[in-house]
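A single protein chain has been omitted; all remaining protein chains appear in their positions.
Coming up: subunit A.
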Amino acid sequence: MSFITDTGIAFRREITPTIRSWYYIAFGLVQPLLYLGLFVPLLGTMPGAESAGISPLQWFVPGMVVMLVLFTTVTCGWSLTEELLSGSFERLLATPMSRPAIMVGRALKELAPLLVQALLVILIAAPFGLQLYPLPMLLGLLLLLVFGVGVAALSYALAIASKRDGSLFYMVTHSISLPMMLLGGVLLPMTNAPQWLFIASRFNPLTYLVEAERALFLGNIADPAVLYGTLVAVAVAALGLAVGVQQIRRASL
């Protein structure tokens, strides 16, 4: 059970300074609210985005939450770079703490504020037409948590591999996350895409996660998209942790 205890220790270490500067979490709400206020109104006129009687929010909010999670977790390795170079990460590695737990705890610290933001966005959007399906929506957030841990672990692995080269880290993360987001149909539906773009989007794991989230935000737990999305999230988490732990072990720091 040391994995769970250690995850708790790592999570608590990282979340404490975040809670002390809670206003950053509040500030993080600005971006999603701007999307809701300034971008969602455009969707009403988009073919494919609207369905009879359903608010475009129902379609857009899950995609946006995925985007928040992706962008935050992809770049969170950066916070590790500082500790890698200073020596405080090494100090924790010299304790009996479980390596995957150290990574999961850190990743959950990045995800916890996002979870709060996502819940607030859902509650704020509700009066504007977002229908609430509490259980499926919570399930959707859980799925994002699993996916986010995997992406964060990959980001940590990249940070360790490129720790003496900050621009390399940014180059790689940006050149991966932006096309992934665009190809995932996060902002606009892929159903309107030209054939080649649609086919390309099918090779993007994020697409399946976005589709699963959309199904869950419509309350359709039994939708096959949910199964595919879950498989993708679990696969990304497993891959991320495996690569991350191996990178820690091999790191000739």
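Methods note: a contact is a pair of C-beta atoms (placed from the backbone, for glycine too) under 8 Å apart; a residue touches a chain by one contact, two chains touch by 3 or more; residues count from 1.
Here is the rule we go by: contacts and distances are computed from a predicted model.
J.: Unshown chain, UniProt name, "ABC transporter", "Phosphate-binding protein", "3-hydroxyacyl-ACP dehydratase FabZ family protein" or "Response regulator"?
T.: UniProt lists the chain that is not shown as "ABC transporter".
J.: Among A:L93, A:L188 or A:L231, which residue is in touch with the absent chain?
T.: That would be A:L93, which touches the missing chain.
J.: Using the document's definition of touch, tell me which of A:I25, A:I54 or A:L85 contacts the absent chain.
T.: A:L85
J.: Counting contacts across the full complex, list the positions on subunit A that touch the omitted chain.
T.: Contacting residues on subunit A, toward the hidden partner: 6, 9, 12-13, 16-17, 82-83, 85-88, 90-97, 249-250, 252-253.
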